[in-house]
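Left out: one protein chain. Kept in place: all the others.
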Amino acid sequence: MITRSLKRITSVWIITVLVLFVTAIIFGITMRFNQGKDLTMSPVGFYSLMTTHGITMIGIWAAAGLVAVNYLLGRYVKVSVSLNVFAFVTTVIGVLMIWATTFIGKYHAGWTFLYPLPLQVAWAKWATPVFLFGLGILGAGWLIWSVGMLLQILSKYSLKQAFAWQHFSKNPAVETPPLVLISTVSLIGIIVSLLTAVILLVLYFLEYFSGGNFTNDPLLMKNLTYFFGHTIANESLYLGLAAVYELMPESSGRPRFKTTWYVALAWNCTLVFILTAFFHHLYMDFVQPVGFQMIGQLASYFASLPAAAVTAFSVIALVYRGRIRWSLTNTLFFIGIMGWLIGGIGAVIDATVSNNMILHNTLWVPAHFHTYNAMGNVLFCLAFFNWVAHEFAGTQASVKSFRLTTVLLLIGGFGFVLMFYLGGAYSMPRRFSVYPQEFTHAAILASLGAWFATVYLVAIVLIFANIIKKCLKVFSPSFSS
Amino acid sequence: MLSGIAWSAPEDYNFSEESKLYTKIADIKLNTTRGEVMLSDLYVKSPVILTLIFTRCVGICSPFLNSLSEDMDNLNAKENYKVLVISFDPLDEVSDMERMAKRYEREDDPQWVFAVTDNIAELNESIGFYPVWDSTRQQYDHDALLVGINENGYIVRKLTGIRGPDALMGVIREINNEFVLSYPLPRENMIFSCFTYDPATGKKKPSLGLLILVLPGILTLLMIALLSLKKQQQSVGNG
Partner (left out) sequence: MVNGQAGKINPKFREFNYGLSSGKVCLITDAGRRQFHYNKSNEMREHAILLTIFLVAATAISLFFFFIYRSSLPEDGKGMVNAGKKRLFFALILASVLIILLTVTLPKSPYFLFADETPAKVVYVAARQYSYTMSYQAIDPKSAGRSDTIELPVNQPVEFRVTSFDVNHGFSIYNDRAELVTQTQAMPGYVNRLRWVFTEPGTYNVLCLEYCGVGHPIMRTSFTVK
């Protein structure tokens, strides 16, 4: 059941996410202009901003995925609105704490807060515990929310059905909707990654309060960090894909996707691959056992197989000669799938150990993850936002008025990431506030990247403007569900 | 300091282990209990673990050789290598070495070679081994030292002190050109490490930290299993 209160909290989330998104893009553009020497920031200012940008972006798009899934699950199972509201409150508290540490405390250990950097205090003393604690509050809220959603799924579907295992035999009695299957898989991934974060934070606090009597193993901490960070970033994308499966056919006036044996298989495999692919973050740590490195490359490669052969292919098959009624919603889904695939190519190249040796921690890394975030998952979520906004307003997505937006989005988005790819291929390091002079073209690329990102920002603002009025409708007294 | 980040070397960490690595060992003539050979004649056939002792030693030499001999038996390594025991004391004769070989029951073991040499100074210098004569005790002051030499005559690994079978196996692997990509430095107060390198199998042994890494997965599995069990019971109750 999609109740009025669910619509209201969803609307609040959407507005919050979009406001934070625009802000974080501006932070990003500022950083890129600084790298381009069009602006001059202090290194501390740059790195505080980098930390804020990273954690905010990761946070809002994971949240947006959860919001979308929560809303759409309402079509199939009874969903709890109070958990949703609770998670919103913890998120706001968490974000405020984290922003306070970076803007007031000048905390700048990066959003990955790689051990032992946060303990090597180079900022206000209180910032380290407050950052970690803020992250803990945010994570705990989401953990409870995700477990709640999983419970709600399992109260209607058995475990086997939630994983769609009955589709491996002929003529299954019950059909598991793709949305339920994908939500199950992704929520489990999210839960695993949040539990990892909890353990990571506990280990941090143990060391922090032990007064030197307890020291962590940097190798374990690095594994935990990327298990958490990589997994949450990837699962966010899969949450976005849940919305694609549910809404792409619907918004295109085509029959909905069905779960089949290969869809079931693909998503079950994805769960396994995603949980082991994070090893690719440690390729250049020679202390990691070689077996893990091999698993890392294997999992990274094969994660792309179900993604391309099942999800992307289904969308293509749907569109191909489909007489589609294009609106902003399905256009964003369609471009998002394309961006996701292109980012995936960049990822597979980097996930090859022998290439990673010359790409690891160069600009190639932000290149590929910005591709499948800014031009992939973000678009999935925006498409959902746009679709749901029309639902709130009781309007039909109009066919006109999104041409300009689309063109700006494509030029701005791909131009922005192209500058990263070029930088990465020419060995320019990531996370450099300014580039050493031997990288003669780095500043130009950064400047261009910032300008392209500005074009992208214009498109985002246009979409935002389109959505916000409709979202506010749910608060008018006359609004009825 | 907030934390124990700064890595501190324990007092007994011996930096001399890292000296003279990848340099060639002096190719000297050896008078072994089985005749004269050049050192290079030995290592081209199989890589060598070299140890330096003197027979009059009342200190570390005999416990050291004892444990070496025992460890070698226990390891029973299939790799190709020889153990070469050379006296660095000019007063030692081949006959002293024969007696020593007998004491460890290695006189007929083709894998063990006992020798003296006239060129000990040259050998010591090439290894970085510097015993000091203590005239009051009438003894040499020296480290217990193992030197791993590969089949090209290069020093690839050194061990000081009595170190046990694991470390020994590490030497055997390395002289057989197995590349161990990384090694841990001794650290304090670290309980949850992921792996310890186990030279006996050549693999990294999972330790406590690895359990922590899989803990989130296990917890999630447990939770799901519990939930679905509970649900089954409920539906049995309802139906």
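Note that the chains take the letters A and B in the order they are written out, and that residue 1 is the start of every chain.
The working rule: a contact is a pair of C-beta atoms (placed from the backbone, for glycine too) under 8 Å apart; a residue touches a chain by one contact, two chains touch by 3 or more.
Everything numeric in this text was worked out from a predicted model, so none of it was measured.
Engineer: Which is it among A:Leu117, A:Leu206 or A:Ala393 that touches the chain not included here?
Structural biologist: A:Leu117
Engineer: One chain isn't shown here. Among A:Ser354, A:Gln396 or A:Ser476, which residue touches it?
Structural biologist: The missing chain is touched by A:Ser354.
Engineer: If I consider the whole complex, including the chain that's not displayed, which of B:Glu18, B:Glu36, B:Glu70 or B:Asp109 touches that chain?
Structural biologist: The missing chain is touched by B:Glu18.
Engineer: Go through chain A and note every residue touching the omitted chain.
Structural biologist: 43-44, 47, 108-110, 114-117, 120, 122, 217-219, 222, 262, 284-287, 290, 293-294, 297-298, 301-302, 304-305, 308-310, 313, 316-317, 319-324, 326, 334-335, 337-338, 341-342, 345-346, 349, 352-355, 357-362, 421-422, 425-427, 429-436, 438-440
Engineer: May I ask you to list the residues on chain B that touch the chain which is not drawn?
Structural biologist: 5-9, 15, 17-19, 21-22, 43-47, 79-81, 150-154, 156, 176-185, 187, 190
In the analysis below, only the chains that are shown with their structure count from here on.
Engineer: Taking the mean of the C-alpha atoms as each chain's centre, how many Å separate chain A from chain B?
Structural biologist: About 48 Å, centre to centre.
Engineer: Using the touch rule from the top, collect the residues of chain A that touch chain B in their complex.
Structural biologist: Touch list, chain A to chain B: 116, 119-121, 128, 147, 150-151, 154-155, 158-159, 188, 191-193, 195-196, 199, 203, 207-208, 210, 212-217, 219-220, 223-224, 227, 275, 286-287, 289-290.
Engineer: Can you tell me which positions in chain B touch chain A when the two form their complex?
Structural biologist: Residue positions touching the partner: 1-5, 181-182, 184, 187-195, 203-204, 209-210, 212-213, 215-217, 219-220, 223-224, 227-228, 231-232.
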